[in-house]
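Note sheet for the following structure.
Only a single protein chain was left out; the remaining protein chains are all shown in position.
For clarity, chains are labelled A and B in written order, and residue numbers in each chain start from 1.
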Amino acid sequence: MRRPARRIGTLGDVVVLGALAAYAIPFFWQLLTSFKPEAELLRVPPLLPSRLTLEHYRVVIEQSLMPQALGNSLGVATLTTLLALVIGLPGAYAVARLPLPGKRLLLLAIVASTAFPQIATVSPLYLLMRALELRDTWAGLVLVHTSFALPLTIWLLAGFIREVPIETEEAAAVDGAGLLGIFRWVVIPLLAPGLASTALLAFLFSWNEFLFAYTFTVSGASRTVPVALALFPGVFEVPWGDIAAASMLASVPPVLIVIVLQRFLVRGLVAGAVKE
Amino acid sequence: MRASAGRVSRPLRSLLVVWLLALGGCAGGQPESEVVTLVFKYARILGRADPLPALLRSFEAAHPGVRVKGEALPWTSDDQHQFYVINLEGRSPGFDVMMLDCIWVPEFARAGWLTDLTTHLRPDELAPHFPSAVAAATYGGRVWALPWIMNVGLLYYRADLLAKHGLRPPETYEELVDQVRRIRLAERDPALDGYLWQGKQYEGLVVNVLEALWANGARLLAEDGSVFPEPARAADALRFLRGLIETGVSPAWTTAADEELSRRAFGDGHAIFLRNWPYAMELFETADSAVRGKVAVVSLPGRARGERGVGSTGGAHLGVSRRSRHPELAVALARHLASEPAQRAIALGAALSPTRQALYHDPELVRANPEMPRLHAFALAGRPRPVTPYYLLISSTVQPEFSAALVGVKPPERAIADARARLSYFLGAIR
Partner (left out) sequence: MLLLAPTVLALAALTVYPGVWVLWLSLQHRIPIFDVSRFAGLDNYAFLAGDPRFLNAGRATAIFTVASVALEVVLGLTAALAIHAQRGGRRLALSFLLLAWAMPAVVTAKLFEWLYHPTAGLINVALGARSLNWLGDPGLALPAVVLADVWRTMPFVAILCYARLLAIPAELYEAAQVDGAGRLATLTRITLPMLGRILLVAVLFRTLDALRAFDIMFVLTGGGPAGMTETLTVYAYRALFQTLQLGFGSALSVVVFLLVMAVAWAYLKLLRAGTTVAA
């Protein structure tokens, strides 16, 4: 592996790493804040607290909507991901492999839907949710989230499917496997990393989504994490420490994904951008 | 090929397990029972002790088989309103008793979201409350909410500093500006600000601007429904507020200040004057307060050649959702919370002012806060914001215009003119 920057050496590595660690300071500062005693929050400097406390986490877990919101977000994001994959996988396969009339137009529509601004459909969807009595339910939120996760899913999966050598499918077909069999025994196993990447992105999308969740959720029955955080309660007073603790809880799944499943995340991100 | 699939699975599988466990944990359903549950939406109350849980428990004790679930609202008035508007429109909002900012009651009543309480109440039941609070709860001759918490704009001042420089509390804003100059000149403390108030773009800004308009003889809404009937005086009031910031009487961050930001700066001893609600009074007297024993209150100043100063009234009401499945119980809960013992507990625990006038002369409460009788007079003299179903439409339309004038990106005259043009289009669409 020869690179032009070879001579910079270890010192350069340290500088770059240091700079990037500094880049993450807003996150670490909030992390520190979440453990700071209430009385020291607004007295800076000193930057470092005299002691660490779990008090803010206790307040958030015992007195706020956050625990329910975490459950809701987990449920909604999981169901959204599953629904988008179940609907999207066959669709993506068709787009990638089968000769279809009007395929170009369809692809264009899918690309266009990924660029669709949520604000454009929120008012009709609000009336729709109201009419169907789906406000403040998981089902309602999963549906609208899927409508936005689906185009993304198809787009990504179609790309991954094209990477699977068509010869393996043809070989399976010669061996007498039906379309379903090819799917189950050939495409899905080969597609596993791609599926994982796609699922991660769909999950993150739903976990992070705010505009719809803010509009369509009412109570602990369906309120998701970003909304619970944005509407963190208090009269006159801003509970900075509690908000810090709540925002750390809201970041747990994304952070886990970044640390544990980084490879799939990057793959998904890149795949989304480089197709056609 | 299999190898690559296997490599996928390991980290995925471990995360999958964690995630399934978590999912299972939160999907555990609640036990079904015959208990009636009432949902009470309210904004979390801070103070020495939140009195609400105890009040809700005492209601449950008096009504066996009823459970009351308190659910917190977002923390700014505008967010709360948006929350209610999105969720009350249409069916089954899922809550029974609602804490309402008094300015919303006519709007919510007109929209058909509130239960008409008139027939539920004894004829004289609201007599002990402030008349302005009762007026705010009434629309079309019917009562739609119970007065709960009273608010009125006050001028807090540093009694120690004024006494030190031989000054009396100001009666006009001109006097106030002059006193700020003199005290700051003598104190030579660069960290000492003059007059703090709420200039952030939100409902509190409208309150502050209204107080300035009234002191200058201008109104937001005339009886005949026209907006800014005195545009020149209104623009002049805005220019005066902008001037406070430009001349440094009020700090530059006033344009980002809400109640709490300004209250804290004043409480840390960094200002001479502060406009705020009565809740701040008690917070200045806590053991660790930097201004303990140094703060006094007076009614807001007027203008030298204008009206006498008057604080805007505000406060919270309790409404019952028309969609409540247990209207009788919900009304009972609202009455319980607005009762004299409950208002006393709230006044003692959270320093929020009651709407029942007798409590302002109650020995126990006066002992806790000796200013209670004066507060009563201020609240009686206070002036309500326009009582109209379109209040929020009007307020949300003028907020950005007021803000633009205060930060100086728009001349006051144009801000008023733009606000009028927008309002005539929006109100025109309704009428």
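What we mean here is this: a contact is a pair of C-beta atoms (placed from the backbone, for glycine too) under 8 Å apart; a residue touches a chain by one contact, two chains touch by 3 or more.
A quick note: this is a predicted structure, and the numbers were derived from the prediction, not measured.
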item: Selected from B:Lys69, B:Arg110, B:Arg219 or B:Arg374 as touching the chain missing from the view; value: B:Arg110
item: Option touching the unshown chain, where B:Ala61, B:Ala287 or B:Val409 are the choices; value: B:Val409
item: Where the missing chain touches subunit B, by residue; value: 78, 81-82, 85-86, 89, 107, 110-111, 200-202, 252-257, 261, 265, 389-390, 392-393, 396, 400, 403-410, 418, 422, 425-426, 429-430
item: Touching residues on subunit A - with respect to the absent chain; value: 1-6, 8-10, 12-13, 16-17, 19-21, 23-27, 29-30, 33, 41-45, 47, 86-88, 90-91, 93-95, 98, 100, 106, 109-113, 115-128, 143-144, 146-147, 150-151, 154, 204, 207-208, 210-211, 215, 225-227, 229-230, 240, 243-244, 247, 250-251, 254-255, 257-259, 262, 265-266, 269-270, 273-274
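Note that only the chains that are shown with their structure count from here on.
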item: Between subunit B and subunit A, distance of the C-alpha-averaged centres to the nearest whole Å; value: 36
item: Contact set on subunit A toward subunit B in their complex; value: 42, 64-65, 68, 70-72, 74-75, 78, 126, 130, 133, 135-136, 189-190, 192-193, 196, 215, 218-221, 230-238, 256-257, 260-261, 264
item: Touch list for subunit B against partner subunit A, complex; value: 1-2, 4-5, 8-9, 11-12, 14-15, 19, 22-23, 25-27, 39, 43-46, 71-75, 79, 83, 86-87, 89-95, 258-260, 263-264, 279
